Each structure stands twice: as C-alpha cells, then as structure tokens.
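Quick one: this structure, given as structure tokens, is what I'll be asking you about.
For this view, one protein chain was removed and the others were kept in their places.
Our next item is chain A:
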Amino acid sequence: MAAEMALVKPISKFSNTTPKFGTPRIGSYSKFSIIRMSTTTPTPPAAASTSAKPSKKGKTAIKETLLTPRFYTTDFDEMEMLFNTEINKNLNQDEFVALLQEFKTDYNQTHFVRNKEFKEAADKIDGPLRQIFVEFLERSCTAEFSGFLLYKELGRRLKKTNPVVAEIFSLMSRDEARHAGFLNKGLSDFNLALDLGFLTKARKYTFFKPKFIFYATYLSEKIGYWRYITIYRHLKQNPEYQCYPIFKYFENWCQDENRHGDFFSALMKAQPQFLNDWKAKLWARFFCLSVYVTMYLNDCQRTAFYEGIGLDTKEFDMHVIIETNRTTARIFPAVLDVENPEFKRKLDRMVEINEKLLAVGETDDIPLVKNLKRIPLVAALVSELLAAYLMPPIESGSVDLAEFEPQLVY
C-alpha cells in the first residue's frame, strides 16, 4: 500500500539523530496499484521527506491509492437539509440530545497526557520495526485528522439548522483533534512530525454524498474501536509486547471511537430512507466489503507490525471483522456473512493476488508491460470481490426499525 507520506519531515532540532531513518522501506510495503489515484503534489522544500522516495527532481509526492487513509468531503447543503429541524419537524431529536450529553461529559478530558516513557520506549525501537511503527503512527494520525476536518466543517455548517447535531460534530472534532495531536506527539518521539496544515491543503479529498458518509464513517469508527480494544486487551494479557506506551491509552481512547459510531447510528436512524430499502441493503454490503477488504489487504502488507506486538495479523483482522460486523448488524439493514469460512478463504485469495500485483510493480519492466501483466490479476481480484459481495447476506438492522422486531425475544 502506498501511503507514501511526503509530509513526514524531520524536526530540525533533532535532525542530527535522524539518520537511523534512512532505512529504505521494505519492498512489500508499497504500491497497491489496481486503480491508482495518484496525485503528485510537489512539496515545499522544507518538507523533504525521509520516508517518501524522492524523485529525480528532488520532489516528493503524496501517492494515494484505494488503500490510503482517506480525507472525505460531502454535500454540505444536503446535510443541512437532512437535519434542518424546520423542514423535518418530526426529526427524532431524543437520541441526539442524549448523545450531546454524552459527548459533553467528555470522559477523556484528562486522559491524553504523555509521560517520559514514550521517548524512552521509542529510542529502544530500532530496525525494521521502527520504520513500521512510524508508519503506523502516520497512518493513524492521518485518519484521526481526516475525521477532525470533516466533523469540524459539519459542526460549522449545521450550526444554524440543527444546533444539537452541529454541537455533537464539533465535540467529535475535539476528540479527533486530541487523538491526532497525541499521535503526532508520538511521531515526535521518533523525531518526526506530520505537517497537518500542509496535509489539509495537499491531500486529495474524496467526495461522498451524505448517505455514503454515514455508512463509511460509521464503519470506520466502529472498526477503529474494535482494532484499538483488541490491541489493548491483547497487550494487557501479554505485556512483554508492550513496546510503546501509546497502546496503554487505547482502552479509554477507543471508547471515543465507539461513541462516534453511535452518533452515525443515530444520524441514520433519523433518516430511515437510508436504511430501509433494497438499495440501502446493497450499499450496506458494499461498504462493509470495501472496509473489511481494505483493512485485510493493508494489514497483510504490514504483518511485521502486528507480529511486532505479538499478534497474528490474519487472526487479529478476522476477529476485528467479525466483531465489527456484529456491531454493524445493529444498524445496517444487511451485513456480510463474515463468519462463513468461505469469506475468509476469499480474503486470503485476495491477499495472494494483491501480493502478485505488488510484485509486478517491483519489477524493472516498462510501464506498458507492467500494466499488461496486471490485467489478469486485476480481473482475478475483481472476481473475488464480486463473489464475496454476492455471498448470501445476513438481514439485520436496529430493532427500532427492523421488520423482524415483533418476533424478537430480548
């Protein structure tokens, strides 16, 4: 995967100690290149990167692919219409009011305080693991920061039409800013910092209509919760792998992610047209599949990170997928049958194909030959994806909306 962050730059006052970073990226890491959306943005001279491969002209590039953490933007006017309390007089505000209380409570107001353990631990991490750690921090920081940008803007735009919803968005952007800031501080332990201002301007934004923002963001918050809590609980049980103290913060941290997901749940429940027809079911399955596959392929290219903290990458991912899917079944009208062993077999085949694709990119062939070699692989990947998508789904949904509710025994 090519999260080639041109934006990681050495902090100048520490730059004497950065040569450790000169290690080239391990080969399997870069370029997931089926449908590559690369934006080549020249960076300011100051942002000379240690991690991106400099081109001949000395410029570095942000390469974005399908698997890069995304920056989202949406149709803010439509959002305003959806939650305008004047237009939607019967918009159920109870859940929003309850959520606002919960976000105002601010459970983690004093949680994200660093100590000297961080720097000490970072100094002990060396070799390939160090590079992988940096990448983990970069990607996590980018993801949190992208949430901050989106929520902040939504908070601003909805202020007039629905102050309650707007304030929740603002409070969520507070959480995301805190998380991104904490991760960026973590990068400073490795003598790096993400230039978030530059990131804001230089990154390509993916446009999603509001309903797709709801599906995608719901899933990314809930999957974030399951990833963090799984790592936390695993390391609590196996403290010998606790090589960097940031993981100790994950238990409280991921409760924020979980609450953010709940808010998107409430947003969707307030707009049942996004949940209750056959199109919604198809989209729900599509978003589940893309989020799960993206994570699986990403993580399988970074097994060193998960092994470094004592996890089996595929087992970890399957656990996260199964739990996220169970959670998602509380709101999405349909989810994938991820507990069917066939689903994992398909994911594993996708990993194999993706590895071959990556290998093609690593060869010295001219671009045309590379692309020709990719065609059958891309076709194979697409057919696996399609087959996974078409596996019989599981009907699901919130009991407040679902048709099966009357038969339910609690």
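Definition applied: a residue touches a chain if its C-beta (ideal position, glycine included) is under 8 Å from a C-beta of that chain, and two chains touch if they have at least 3 such contacts; residues count from 1.
FYI, contacts and distances are computed from a predicted model.
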- Options "Ycf54", "Cytochrome c oxidase subunit 3", "Proteasome subunit alpha type" or "AAA+ ATPase domain-containing protein": UniProt name of the undisplayed chain: "Ycf54"
- The listed residue (A:F112, A:Y205, A:F286 or A:Y389) that touches the chain absent from the view is A:F112
- Query: Of A:K152, A:K248, A:R349 or A:K373, which one is in contact with the hidden chain?
  - Reply: A:K152
- Item | Of A:H234, A:R285, A:R302 or A:K346, the residue in touch with the unshown chain | A:H234
- On chain A, residues whose C-beta touches the chain left out of the figure: 94-95, 97-102, 104-107, 109-110, 112-114, 145, 148-149, 152, 167, 171, 173, 177-178, 180-182, 184-185, 195-197, 200, 225, 229-230, 233-234, 236-237, 251-252, 255, 258, 262, 265-266, 269, 311-312, 315-316, 318-319, 322-323, 330-331, 398-400, 408-410
